[in-house]
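Heads up, one of the protein chains got dropped from this complex, but the rest are sitting where they should.
The letters A, B and C name the chains in turn, as written, and every chain counts its residues from 1.
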Amino acid sequence: MGDKLRVAIIGSTGYGGVELIRLLASHPHVEITAVTSSTTAGTPITDGFPHLTNIRTELLDEVDPQLLAQKADVVFTATPAGIASKLAPQLLEAGLKVIDLSGDFRLQDTAVYEQWYKKEAADKRYLEQAVYGMAEVYGDKVPGASFISNPGCFVTAAVLGLVPAVKEGFIDTKSIIIDAKSGVSGAGRGASLGTHYSELNENFKAYKINKHQHIPEIEMVLSDVAGHDVVTTFTTHLVPMTRGIMATTYATVNGSRSAADFVDLYRSYYEGRSFVRVRPEGNWPMTKEVWGSNYCDIGFSVDSRTGRVTIISVIDNLVKGAAGQAIQNLNLMMGWDETLGLQFVPVYP
Amino acid sequence: MGDKLRVAIIGSTGYGGVELIRLLASHPHVEITAVTSSTTAGTPITDGFPHLTNIRTELLDEVDPQLLAQKADVVFTATPAGIASKLAPQLLEAGLKVIDLSGDFRLQDTAVYEQWYKKEAADKRYLEQAVYGMAEVYGDKVPGASFISNPGCFVTAAVLGLVPAVKEGFIDTKSIIIDAKSGVSGAGRGASLGTHYSELNENFKAYKINKHQHIPEIEMVLSDVAGHDVVTTFTTHLVPMTRGIMATTYATVNGSRSAADFVDLYRSYYEGRSFVRVRPEGNWPMTKEVWGSNYCDIGFSVDSRTGRVTIISVIDNLVKGAAGQAIQNLNLMMGWDETLGLQFVPVYP
Amino acid sequence: MGDKLRVAIIGSTGYGGVELIRLLASHPHVEITAVTSSTTAGTPITDGFPHLTNIRTELLDEVDPQLLAQKADVVFTATPAGIASKLAPQLLEAGLKVIDLSGDFRLQDTAVYEQWYKKEAADKRYLEQAVYGMAEVYGDKVPGASFISNPGCFVTAAVLGLVPAVKEGFIDTKSIIIDAKSGVSGAGRGASLGTHYSELNENFKAYKINKHQHIPEIEMVLSDVAGHDVVTTFTTHLVPMTRGIMATTYATVNGSRSAADFVDLYRSYYEGRSFVRVRPEGNWPMTKEVWGSNYCDIGFSVDSRTGRVTIISVIDNLVKGAAGQAIQNLNLMMGWDETLGLQFVPVYP
Partner (left out) sequence: MGDKLRVAIIGSTGYGGVELIRLLASHPHVEITAVTSSTTAGTPITDGFPHLTNIRTELLDEVDPQLLAQKADVVFTATPAGIASKLAPQLLEAGLKVIDLSGDFRLQDTAVYEQWYKKEAADKRYLEQAVYGMAEVYGDKVPGASFISNPGCFVTAAVLGLVPAVKEGFIDTKSIIIDAKSGVSGAGRGASLGTHYSELNENFKAYKINKHQHIPEIEMVLSDVAGHDVVTTFTTHLVPMTRGIMATTYATVNGSRSAADFVDLYRSYYEGRSFVRVRPEGNWPMTKEVWGSNYCDIGFSVDSRTGRVTIISVIDNLVKGAAGQAIQNLNLMMGWDETLGLQFVPVYP
């Protein structure tokens, strides 16, 4: 397998890392040569994830940039916020290409990062090197890049549902309200009362209202696309399910556009982007219809009574919202077709 | 038990009817003397609901107004829309007091009913007799009434979350957006692909966007409270759980009110109403915290960045959203304390 | 309320304690005068359990036997195994009646306790005072007792499904195999990977095979009833739901008894015991049919091909398997009807 791209994964004990292993296992041009753990190096990953029995038999490696630089060409960092900010520079300096799945290199404004994340921001020099890897919006910047910052899960669902309308002035950008819902895997594998089964099952709850760290990221992209500052209302809710995000987005329509006009606009904007599926008028996607896949599906309703559009956009938070989008970025970095190794049919039911 | 109020329940094969049986079983002043079924009269209810074994051993009765008038003083009609419109007049004429849980007597405007329900409206004479039974808003109209129209489940959650703010001018009524989420029991017991376990589990979906029949009912109440026409955006979603409704409501704040101002206003407005619990600032209710009980819990967040308030209100759709509120209305009709037989602690977890 | 029995609850941060609060809230003869916490004394319980807002407003007390003896007549200890063994003697010495929900006083043989629990056993003197509080089997020992050991949740489901058959020789006691399934709340409120939502949702797993500490307790009761040593195979599984236990029990039938014979035997044995509902032949209970209630429902199938009986018994693990059975024991201790304050209709759906 010497002619395959050698890939390392940092952050093997979380759901992002293990999802990278699942997806990359069937990638035709990639070989995983190292998976690291800061706490269980030297043991098999199957101790923590028995579902990988017979699939990944190599022992976990240390998180050592020099070692990784010998074993791999590209590294995915799937670590919590606050860790990648320190680690990615070392990996880059060691000569590795880096795709970071954390939030540490998404916000270019360090003051904004520190306000919302309550952590120290990454070094400005490395922040500036990071390319924001949302291919459907910034696709031309990704090919050839050597450092990608992978977008947030909620951000991906919300922004893909909004960008064409914002760009073309279909909606009043002062009126945007995003009501987002996520499965529990978005909270990671850490055990807490907030991820306890008996507390979440048969329950629905809102959290971090007006305080979620994805708010400035959403506004960064929308402001960039709009050409002026955009401020949004964004709410997160937890759904008693494992995977899936829905963003239900409301905005006042400029002029008298119909749902069909939105469908046409979005189909045109996303032409050639395989992973966005714009539904016909009156057809709204459910989260299960993208489950396990890299798709983002979008549907519309325009209400003449209120003059508002309702936009429904759904993703699998661990795929298009994390590991899948990261591999899509890898494909584009390497000059490959963006769908390579990612053509999973959604698992239904 | 001759001195207890004799109560009949029509609609025993649905979740509303069976929840009335559960709640009334511990009501100190009520005796259930008849439960009817249009299809299985003469059989025990335990054939369809074995959980009532040893609890309700009488056979199901026919839906016969004359018979019911002999056996009962008050009747609850827990039938689908389109049936109560015909049945309630017969029950009233037979001398029974009626509490209707369907949507047939909520909208006073028959044209509006027919537009949203796609069914023939009830006779105007009876519509005018029906008192809209939302005690926290129209409590003074319920005592002594003999015909109550029980509010819709989504309406209850949304309206209780909005009335004080609308009444006192805290929010711009043109800006109201209600993003509602419901457990599956709200869809009733009828079997369809839309209630199939494998289709709903690990799934989250929107439905009837801008078309839900609770929209005109919400607007009817809010317009009445506001003193002018109020039009709202309202979306319904299905959560993979059995019970619970959350309404996440957005509106532009008039002036510079804080979340604490909202808390104060709502506590003042709902003073003396046992079933509304206004949470302190920064504390938002989850659906499980009212599960199985007649409470409606409400919390607030005001965002100075956007000038909007986010209001979270939760109920158990089968209790405060249906059977519990109906019993609350019964209590008030009879001149009893509204909490009689309804002081269930939420079941947690 | 001076003439009510004063009751204290130790272990307010777990599900057993909070379920005691829910159930006792509607008990006509009981007043909760103290709820304790070893870690959050002095704070309101609503900080951890907002569903108790407006229901339980008193601050949490210290775990102090002398204080409790002043405030209460009876105390429920709903603490983990290994704590009650030390605490209950102090409470008894302080003059309190005690109902212990832990496993510390169930096994009379201290060596057996230490082998299965891997903890130090309770003092033999107090063990001997403890009455094993399974009213349907040992009902005549509970009235007047001042120290009750409340049975284990799995034990209750399994043993109630087996006792009449074992006692009357309907089955070969060497052939008993119990395949048990439980909702997640049985694991308590502690956060761990084993209670993490994303790990348990859409998953079914076995655990502690042949090692569960309820095995010796089941065998203790069955041996006592049989009059000779009974050894069983017992397996526990975790179901992705919050509440409910099913024991599916297999045994070889002695002679040629039919399912109807089992129904007759069990109805006769449990005559007058309100909380056991024996289903007719061919009707097997589901866990949801006892949800939130103190019932144990039992059904049978006898297979002439194999000569075996399959016994299905279900309970709500937090009610009949813990808090409800404890209150049933309280009622009997006090000489009251065992159903007092416990006539909850199962919550369905």
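Everything that follows uses one rule, which is that a residue touches a chain if its C-beta (ideal position, glycine included) is under 8 Å from a C-beta of that chain, and two chains touch if they have at least 3 such contacts.
Everything quoted here is computed from the prediction, not taken from an experiment.
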Practice prompt. Out of A:G292, A:G307 or A:G324, point to the residue that touches the absent chain in the complete complex.
Written response: A:G292
Item to complete: Sort through B:S12, B:T53, B:S185 or B:T249 and give me the one touching the missing partner chain.
Response: B:S185
Worksheet item: Which one, C:S38, C:Q90, C:S146 or C:T310, makes contact with the chain that was left out?
Response: C:T310
Practice prompt. Quickly run down the residues of chain A that touch the omitted chain.
Written response: 15, 18, 21-22, 25-26, 49-55, 185, 201-202, 242-243, 274, 277, 279, 283, 285-286, 288-292, 297, 343-349
Worksheet item: Tell me, which residues in chain C touch the chain that this view leaves out?
Response: 177, 179, 181, 183, 198-199, 201-207, 209-210, 231-233, 235, 237, 239-244, 246, 248, 250, 284, 286-288, 291, 301, 303, 305-306, 308, 310, 312, 314, 349
Worksheet item: For chain B, which residues touch the unseen chain?
Response: 15, 183-185, 187, 189, 191-193, 195-202, 240-242
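One rule holds in what follows: only the chains that are shown with their structure count from here on.
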Worksheet item: Rounded to the nearest 5 degrees, what angle rotates chain B onto chain C on CA?
Response: 180
Discussion item. Suppose you list every residue number at the chain A-chain C interface; are over half of them used by both chains (same) or under half (different)?
Written reply: same
Worksheet, complete the sentence: CA centroids of chain A and chain B: separation to the nearest Å works out as 39
Discussion item. Could you work out how far the Cα centre of chain B sits from that of chain C, in whole Å?
Written reply: 36
Worksheet entry | CA centroid of chain A to CA centroid of chain C, Å | 46
Item to complete: Could you check chain B for residues that touch two or more other chains and list them?
Response: 201-202, 242-243, 286, 288, 291, 349
